[in-house]
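Removed from the display is one protein chain of the complex; every other protein chain stays in position.
Order as written gives the chain letters A and B; numbering starts at 1 within each chain.
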Amino acid sequence: MKHKAVRKAVREFAETELGPIVSDLDRESRFPWEVIAKMRPLNFFGLQIPRDYGGADIDSISYAITIEEISRVSAAIGLCVTVHNSVGAYPIVLFGTAEQKKRFLPSLAGGERIGAFCLSEANAGSDAGGVETHGVKDGDAYVINGTKIFVTNGGVCGLALIFAVTDPDNAKSGASVFMVEKETPGFSVGEIEDLCGMRANPVSSLFFEDCRVPETHLLGRPGEGLRIGLAALDTGRIGIAAQALGIAQAAFDAALKYSRERQQFGRPISTFQTIQNYLADMSTEIDAGRLLLYRACAFKDSGGPFGPEAAKAKLYCSTLATRVTNLAVQIHGGYGYSKEYDVERYFRDAKVTEIYEGTSEVQRMVIARALLSRPT
Amino acid sequence: MMDSPMLKLVVCVKQVPMVSELPWDSKTGTLKRNMAEGMMNPACKHALEAALEIKNSHGAHITTLSMGPPMAEEILRESLAMGADRSILLTDPRMAGADTLITSYTLAHAIAKECPDFDLILCGCQTSDSETAQVGPQLAEELDIPAVAYVKQVEIAGRRVRMQRESDDFLETLEMDMPGLITVSTAGYPPRYVSLCGLQLAFEAGDIVRRSMDDIGLESADVGMQASPTRILDVYSSIARKKNIVLKGTPKKSVETLFDQFGDKLSGVMAKDLKTHDHDRNDDDREDE
Partner (left out) sequence: MTEKMNKPGQRICVFGDYRNYFQNRVTLQLLARARELAPAIGAEVCAVVFGSQVSEYVCEYIAHGAQTVYVADDPVLKDYCVETYLFLAEHLIRQYRPDIFLIGATDFGREFAPRVAKRLKTGLTADCIGLEINADGLLVQTAPSFGGNLIATIITPEKRPQMATVRPGTFKELPHNDAAAGRIVSIPVPSDLPIPRVRLVHSERKPPREQRIEDAGIVICGGRGMGSRTKFKKLFEMARLMGAEVGATRPVVHSHWADHDCLVGQAGKNIHPRILFSLGVSGAIQHTAAIHDADLIIAINKNPNAAMMKMADVAIVADAGQFCSAMIRELKNRIRE
């Protein structure tokens, strides 16, 4: 009953506040601060932050449902919320010192600062080893230089977790994670990317030019960057899987509705077996994805390792999202290709779920590595 | 122990079908009520919001009370998530089918039993399903307390309640002493959204108090359909009995057809004289279907 209540509550909020403006946001590439303001007191920005720090500390299935339901209406805002929570704030929950938590978590939980996570660079994405941004120790601070690209929430972030090489001689454990506040001198935001989908999310580059960050803002220990990054991505993938699922659900709902309304040859197209097969497959895939996702959530909440489960959920949900949105456009025919209907947006939004927070190829790598690491 | 002077509020809430997703039986034109998703009746939510604002400004203990099937626990959890302190679910299959007279009778018994020391009862002004707006006023009669319907704004000073409302084109300010009852209109108190933290806490809060007919001292003959003075003869979908003329073709042609068929009606309501049209005018701007 609780999870149903979470779904209803988030759906009501998203449909009421985001529903009427979502296509405008997409068309105008606008980030809806007015809706963000309403989301803050409802704990959307402190989903898995402990209540002592102003968070809601919800369980992972509730978390997935929340992201799913926001994304069902606006994938771009679902993206903002999941990135903020899973890879912006949660690593601090996991790895922060008491001091760091006290300093950073309340403003993240309240949504006064929106979080971002910066790994990708021009020459580093799937290969985290290619990171060129570096931090050089100087007294009680690190001086950071470099450029991060494709940063989700980049244009609106108040706090960025950035990966920088602190020990250039050590390829494996030379990276560290810094928490950089946006007002730090030397930190600046680049132009907003002109992307195929997720257009309401201000994805941008972030520049660090002699950006002096106190060493107390280093998360974990120096050289722990890769470990923190991988842990963050495990959680992040649950969010992206949920987001992909939300997009797929929206596309399926639209296709089902349309197929019952649209008449061809004198009857609703839903009476044709071909369309029925499409609908049956779409629904089955969505259900399967949802079960994989909730399983990963249950693994996470039980406290054990859940990396491969999260990777499977992310791989499956993102690929099903592109398949389902593709079929939804197909069922809509010409109208589906028109901006007048929402399915073309779902179609554009879905694709990137196969790319960010680890491409499908990387997910397969993670899954296979787990399989092959088992003793024979 | 000293009695705290804290206000005791009771908010009556009803679970109604979420009509946007109503499953209609297209053959019979009836509603498959058992298949509908439930939600808190909108006006009840406004009443709860009014209670929460009183709680914020004066401090109050809020009990939400609902009569309905076990599934109605959902809206009581929601009420806890919004900030209510305690919830009672009055559920008993024998209570089903009660009309407003018997519903108010049953609720009054539950209140007398479970929260006899209430200061103010708040109800939604009407439900979105049966739309009678009768239960609130009748509950006040049953409890023999003063009541005001369609309240838009409420202020409390001491034991005095001051209310504003619109009633038949009059803006009225009214006063009464507690204990009393108000029904809250949807014109004021836009309800808050449920916070995710509130929701978690609502479900961690333990069991909802459940009461049956026997618990509140009523007998079968007193409740439900058999005790109700009204009988429903028939229910049907209003849509099913409409003619539903469908016009296709160019907008221009549809507009002309509209005037041809309903010109008199339009002219009457507009109170304007309309020309009946010459159809043999130049047709070059007429497109084909």
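Note that a residue touches a chain if its C-beta (ideal position, glycine included) is under 8 Å from a C-beta of that chain, and two chains touch if they have at least 3 such contacts.
The structure displayed is predicted, hence computed values, not measured ones.
Interface note for the absent chain: among A:19, A:41 or A:190, the touching residue is A:19. Contact with the chain not shown here comes from a single listed residue; of B:48, B:62, B:176 or B:213, that residue is B:176. Summary of contacts with the chain left out: across B:118, B:150 or B:193, the touching residue is B:150. From the set B:91, B:106, B:134 or B:195, the residue in touch with the chain omitted from the display is B:134, counting the whole complex. Panel shows chain A; residues 19-21, 24, 260-263 of it touch the chain omitted from the view.
Within the entire complex, the positions of chain B that touch the omitted partner chain are 17, 19-20, 22, 30-31, 42, 99-101, 104, 128-135, 137-138, 140-142, 145-150, 162, 166-177, 180, 186, 190, 228-239, 241-252, 254-256, 258-259, 261-262, 265-266, 269-275, 277.
Basically, only the chains that are shown with their structure count from here on.
Those residues of chain A that touch chain B in the complex are listed here as 1-2, 4-6, 8-10, 12-13, 38, 41-44, 46-47, 51, 55-59, 62, 66. Those residues of chain B lying in contact with chain A across their complex are 39, 73-74, 77-78, 81, 193-197, 199-200, 202-203.
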